[in-house]
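With one protein chain removed, the remaining protein chains of the complex are shown where they sit.
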Amino acid sequence: MADALPLLRVREVSKSFGAVAAVRDVSFDLYGGEAHALVGENGAGKSTIVKMLAGVHRPDTGSIELDGTGQDLGTPADAKAAGIAVIYQEPTLFPDLSVAENIAMGRQPLGRFKTIDRAAMVRQAAQLFARLGVSIDPNRPARGLSIADQQLVEIAKALSADARVVVMDEPTAALTGVEVERLFAVARSLRDDGAALMFISHRFEEITALCERVTIMRDGRHVSTDLLTDITVDEMVRKMVGRDLGALFPKQDVAAGAVALKVRGLSRDPVFKDVSFDVRAGEIVALAGLVGSGRSEVVQSIFGVDPRDTGTVEVVGKTLKPGSPKQAMAAGVALVPEDRRQQGLLMELSIERNVTLPRSRSLSQLGFLTGNRERREAKEWTQKLKTKYGRLSDNVGTLSGGNQQKVVLAKWLATNPKVLIVDEPTRGIDVGTKAEVHRLMSSLAADGVAVLMVSSELPEVLGMADRVLVMREGRLVAELDRSEATEESVMFAATGQEATL
Amino acid sequence: MTAVELPAPHRSSLDVVLRARELGIVLALGILVLVTTISNPRFLSGQSIRDILLNTAILAVLAVGQAVVVITRNIDLSVGSVLGLSAFTVGTLLQNDNLPVVLALLVGAGVGVVCGAVNGVIVRYGNVPALVVTLGTLYVYRGITYFWAGGQQINADELPAGFLDFGNATLLGVPYLVVIALLVLVITGVVLRNYRVGRELYAMGSSPQAARLAGIAVGRRTIGAFTVSGALAGLAGVLFAARFGTIDAAAGTGYELNVVAAVVVGGVAVFGGSGTVWGAALGALLLTTIGSALAVLEINQFWQQAIVGGLILLAIGADRLVAVRVAASLKKRGSHVSN
């Protein structure tokens, strides 16, 4: 049962990074013994909220109260001391240290002369794991643990610290069905022991399965907080998106041409197995599935940045050799990768250099680059995509997320691709730019480009794709026509079970 | 909560791997000694062993300090210069006054503390990589020593007899220098293994980002690690002065290379987070023994440095191979739901 008084209150917090307001005047309460979901689209400000609770960012204005007293969470140590534990999507363990030591770091049981009592430390860890119903060897190093096990270690860490507020930031993103169930069992027992749980997820069936209350955010603002019994999934989606879905996705009907990309029997142990499909010129094919189902790995393997064990990739009849992005580029493949900051852009280099990097060889004259042709080319493509920037020589890291994504797109469209692969093309960008990106993809398809789109946003998948391929645990499990593809049918294929919506 | 059967706190698999690593050095050492002794039994004479131990003592003290820094994912290239500055400072003081040995040791370590703290503060507050900072202070500390010495050399006959005795005398048959080195080794080893501070150093090296999120005072610990390294290099300077008696501004030039070699050969990963000071000390012993063995085996002394280089490459190469193997086997040992 939820207590009457909130355990933690977030009151009118705001946080800006430079000119960008990430969170504006957000308030909500967490109650002991209750699981509280925080939902919103990418870029809605959820992770900023998490980081404020974790003591990584300090709110510009507003306050965070625990048991009615204001907290100054200036460092992670402050948050820890206040009894707030945060479990990140990517767990933060010390790979070289033992599991027991990871759990006890900073609170190791001490024996004589203040030395660490290792036996007691291992015992504590074993007790925690027994309580969680998992069997991880406390003596083994954290290196090599699966993401799911790492998260269980993080939860054990929170338990050992007697954390009263446990924040879980998309913990299920990389887990399999069984692992999610185990995590939920642990989370429920935490909640039943009186902890306030905050749970961030994109999967509504998980939210309804675990949580009592839900707070919805959009564009850095608080939209609503409701009991889950009072709100339907449809209402949640509408509040998250805040607009009509239909108008956003202007996919034109195009008669599909010849096969441009032909993938046969692509396998890479243990990430994906026996993946085969075609994409025709003028088509937009979506590759749907849960995060961690192997979609990004498949497209990276097609492009050649990842290796593959077996299988063939043909682009307009030409067979690509594995592991060579260079050859894939020459054959007319372009990949707009999932992680813009790490894979898509060289954040510390200029816009100009970023746009022309894949083409630097073809832009050179007698092997030399004087800069003029690069500048002209960069200017032309950034203008075509209506990119907003100060100077071409500005560092690309200074741009907003949406404009950064336009630079990535400019960089690849400049190579004049026959096959354009986009991985989460609209992640973390504003609504307006999103529409522009969708319009762009549609017009490219109309010009005869074959588009393969990996996306976790169902509305985007349903709105843009001519066909939807669904992956589950490394295998291609369904191919749905535009007419067959609905939220239910895609989710059913992606999870392998009837959606409990 | 139900009563659970708790696993016995057995040696962790991590420890086993590390032990195996140190066992490898012991084995190499054993083979080296065996082969050398068979070819020339004089190698195991009292004097020869004494020389090896005395030379190891100085290198081991430096290596222990270096290991502390490397474990935090940093490096201290200035140790040779700090040794020189400390040795010259102590030598100059002893020229004029007959200080007690303990005081000399403290002064030397004090010089090192200052030098090490300067390194640490620049690394911490300047946001400059340790490699660059300590490369710079390698020059600076050495330059200060030269500036001060101005070509002057301190000879053994200018030093008090008591101090020189300290360099040769023994405690129950063990040279004082070796006793000091062992003390340093044991204390540092215990702190790194059994105290929270020590474990935090490993944590920082293993994942700096996770360390910050875990609330570890990364900045303060960084400065601390460099100060320890500096202090031990200063201490080694006094040991150097006592052992050799002759001190000029060049004392300890190029030592940083042997120290880094000892640490790396001893199994301390350059990426931080793993390795022990015991390994580093064993590495120092191995390197010193190789030097002596070459002389006994009448192999060209000039091979020594090439062997040091080869050993570094061998050690990091082997560590990488082992790491890949271990990672693969750890991945297979996933957990299972117990129900």
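Think of it as A and B in the order they're written, each chain with its own count starting at 1.
The rule is simple: a contact is a pair of C-beta atoms (placed from the backbone, for glycine too) under 8 Å apart; a residue touches a chain by one contact, two chains touch by 3 or more.
The rule is simple: contacts and distances are computed from a predicted model.
Novice: Please identify the absent chain by the protein name in its UniProt record; candidates are "Fe-S cluster assembly ATPase SufC", "Gluconate 2-dehydrogenase subunit 3-like protein", "Autoinducer 2 import system permease protein LsrD" or "NADH-quinone oxidoreductase subunit J".
Specialist: "Autoinducer 2 import system permease protein LsrD"
Novice: Report, in label order, the displayed chains that the undisplayed chain touches.
Specialist: Listed by label, the shown chains it touches are A, B.
Novice: Using the document's definition of touch, tell me which of B:Val191, B:Leu213, B:Ala236 or B:Ala249 contacts the absent chain.
Specialist: In the full complex, the listed residue that touches the missing chain is B:Ala249.
Novice: Which of these touches the unseen chain: B:Leu159, B:Ile223 or B:Ile312?
Specialist: Counting the whole complex, the residue in contact with the absent chain is B:Ile312.
Novice: Touching the hidden chain in the complete assembly: which of A:Ala37, A:Ala100, A:Ala126 or A:Leu335 does that?
Specialist: A:Leu335
Novice: What residues on chain B make contact with the chain left out of this view?
Specialist: Per the touch rule, chain B residues meeting the hidden chain are 75, 122, 126-129, 131-133, 135-140, 142-144, 146-147, 150-151, 249, 257, 260-261, 264, 270-271, 300, 302-310, 312-313, 316-317, 320.
Novice: Tell me where the left-out chain touches chain A, residue by residue.
Specialist: Residues 17-19, 303, 305, 325-326, 328-329, 335, 337, 342-349, 353, 356-358, 360-361, 364, 367-371, 394-395, 397-399, 411 of chain A touch the chain that is not shown.
Everything that follows uses one rule, which is that only the chains that are shown with their structure count from here on.
Novice: If you average the CA atoms of chain A and of chain B, how far apart do the two points sit, in angstrom?
Specialist: 44
Novice: Would you tell me which residues of chain A are touching chain B in their complex?
Specialist: Against chain B, the touching part of chain A is residues 54, 56, 75-78, 80-81, 92-98, 101, 105-106, 108, 110, 114-116, 118-119, 122-123, 126-127, 130-131, 133-141, 143-146, 149, 152, 178, 182.
Novice: Quick check on the complex: what are the chain B residues that touch chain A?
Specialist: 1-2, 4, 6-7, 9-14, 190, 194-196, 199-200, 202-203, 205-207, 209-216, 269, 273-274, 326-327, 329-331, 333-339
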